[in-house]
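Here the complex is missing one protein chain, while the rest keep their positions.
Each chain gets a letter, A and B, in the order it is written, and its residues are counted from 1.
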Amino acid sequence: MGGILATYPAQAAAAIRASFADRTNFLLQMGGMVVNNGFFLILWGLFFAGFKSVGGWRAADMALLLGLIMTIVGVSGVAFGGYRDMAAAILSGEVDGLLTQPKPVLGRLLSRDSLPSAWGDLIVGLIILIGLGGLGWRQAPLALVGLSCGLVIYLAAATAFACLAFWARGARSFARDLTDFMILFSSYPGSIFSGVSKLAVYTLLPAGFIVLAPVKLLRAPSLGALTLVVGAALVYALITLAVFHLGLARYRRGLTPTNG
Amino acid sequence: MRSISPPLGIEAWRRGAGVLASAGQALRLGALSALAGWPVLIGRAIFYLVALAVLSALWSKVAGERLPGTLARALPAGGLALYVGASEWIMLSIPSIHLRLEDDIRSGALETHLLRPKLYLLLRIAEAVGDMLVRMGTLALAALALLLLSGRGAPAAGLAFLALSGVLGGAVGVLLYAIVGLAGFWIRRTLPAFLLLQKLMFLLGGLFAPVSLYPSAFRRIAEASPFAAQLYWPSDQLIAPSAAMLAQTLALQAGWIAVLALIVAAIWRAGVARLLKQGI
Partner (left out) sequence: MSAVVSVQSLSKQYRYPRRRGGVLGAIAGAFAPDVQTIDAVGGVSFEIAAGERVAIIGPNGAGKSTTLKMLCGVLEPTAGSARVFGLVPWLQRKALAYRIGVVFGQRSQLWGELPARDSFALLRRIYDQDEAGFARRLARLVEQFGLGELLDQPVSRLSLGQRMRCEITASLLHAPELLFLDEPTIGLDITAKAAIRDFITEHARGEGKTVVLTSHDMRDIELVCERVIVINQGRIVVDQPTDQLRRQFLARKRVTLQSLAPRIVIDLPGLTVLPSQPHTSVLDVDTRLVRVEQVIAAALASGGIEDITIEDPPMEEVVREIYLATAGD
């Protein structure tokens, strides 16, 4: 375990350097995402100007939520960017080459790519988080905990979706769709969910744990809230690791429908 | 073979009929292509339903609370779920013609098409419209199924008016995307321009909320833009159907289609001239 902690940063740094190679492309992608996120800010700004609050959520709460999810998507894309197309990588047989290397496969899969657009998410996310989220400096440690746990859950869920590729070819677009839905559900005030959607948000598409629980934690800190956030992170991480190893074992038995 | 030339009127008529027949065939081809990719159609329908679920949850909450001093009083009685259903229906049906154009230009396949006696651009747009009609049909089925399941009603007149103006609205969107795609004659990556245009569509077209809820300055800009003709005016028909407004909407859409068609034609001519000189 210590091995991967030591070598992962180097792998990720290499991917980040590679993403800088085409300057124009990098700036275009990053800029595009900044514009994209800026637009959503405008929309929510208009919304709260007109409607003041929804289900107890005010503009500052929404800003906190958006800041969290954008920062999480940003860090994921920059440092763990391989998660985005992992299903495609599995289906194309890339794992073969990785299995022959001495480093853990999951780490290699995550570190093989860094997305330029994620920098746009990261920049706007941090600005919103720090500037508009209504957080004080004393909440920084708690915010960091919330962010880290949210990051773990987001990556765990996206990776678990991608692992479906170990079982079926159609997983490629399905995994991306699920990840997109997860982000969609993480971009709205939690108070709107009820019934089926609320269930989904706290299980399959864990927006509830990625952003909703951390927001609650930061607005009304309590031991219970902290336990929920950290506990959820551990549970999702463990589930994903189990699913990944099961999938990899299946892959090694030659049962995965690869192209290669 | 071509030694005797028929009278001018007949020749022009025949040529026009030929162009129309080609466009019709291209439209059919676009529709068939869309149907051939039915897994993608289903995926899009699922996304449509999920997005609708989230957005209508938001608007139901807002409408349910009726907070004083907010725009909640301006919301239609049934909430905005129908409106969002309509606007997303149009938005998600517009095919990525810009990708097709960019691809043809960059890969050089455009040259093959230039060698044909019919206007490539017209055929591509006709294809996109065929694709769009199939998508609209699929999403309409999904929406109707959702309406039935949820027990929510929709005014029959509204549905009919929406169907008519929605198709024209989609056509406006296709032309806007085409402009972005044709930029591929000059810039290597049209993606940033596309993202910007799409966000303008969302914002000024009123994808998530009717433009009538915007602050007045914003609203005026939005209403004057082609994006309102694309999304807002048609979708508004579903929650407040009115024959008079429909007539105005259709006229506005026809006007925008004409203007955008001229712009597209001008960009195309400039682009082809560049292609002939420099070969890309």
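Rule of thumb we're sticking to: a contact is a pair of C-beta atoms (placed from the backbone, for glycine too) under 8 Å apart; a residue touches a chain by one contact, two chains touch by 3 or more.
Here the structure is a predicted model, which means the values were calculated and not measured.
Enquirer: For the chain that is not shown, enumerate the shown chains it touches in the whole assembly.
Expert: In the entire complex, chains touched by the missing one are B.
Enquirer: For a quick check of understanding: of B:Gly9, B:Pro68 or B:Pro117, which residue touches the chain that isn't displayed?
Expert: Reading the full complex, the residue touching the unseen chain is B:Pro117.
Enquirer: Considering the whole complex, which of B:Leu29, B:Leu146 or B:Ala265 touches the chain not shown?
Expert: Candidates B:Leu29, B:Leu146 or B:Ala265; residue touching the omitted chain: B:Leu29.
Enquirer: Residues on chain B that touch the omitted chain in the whole complex?
Expert: Chain B touches the chain not shown through residues 14, 18, 21-22, 24-26, 29, 32-33, 36-37, 107-109, 111-118, 123, 275-279.
By definition in this document, only the chains that are shown with their structure count from here on.
Enquirer: Provide the C-alpha centroid distance between chain A and chain B, rounded to the nearest whole angstrom.
Expert: One centre to the other, that is 32 Å.
Enquirer: So in the complex, which bits of chain B are touching chain A?
Expert: My answer: residues 39-40, 43, 46-47, 50-51, 53-54, 57-58, 60-62, 65, 67, 69-72, 189, 191-192, 195-196, 199, 202-203, 208-209, 213-215, 218.
Enquirer: Under the touch definition given earlier, write down the residues of chain A that touch chain B in their complex.
Expert: 25, 28-29, 31-32, 35-36, 39, 42-43, 46-47, 49-55, 170, 173, 177, 180-181, 184-185, 188-189, 191-194, 197
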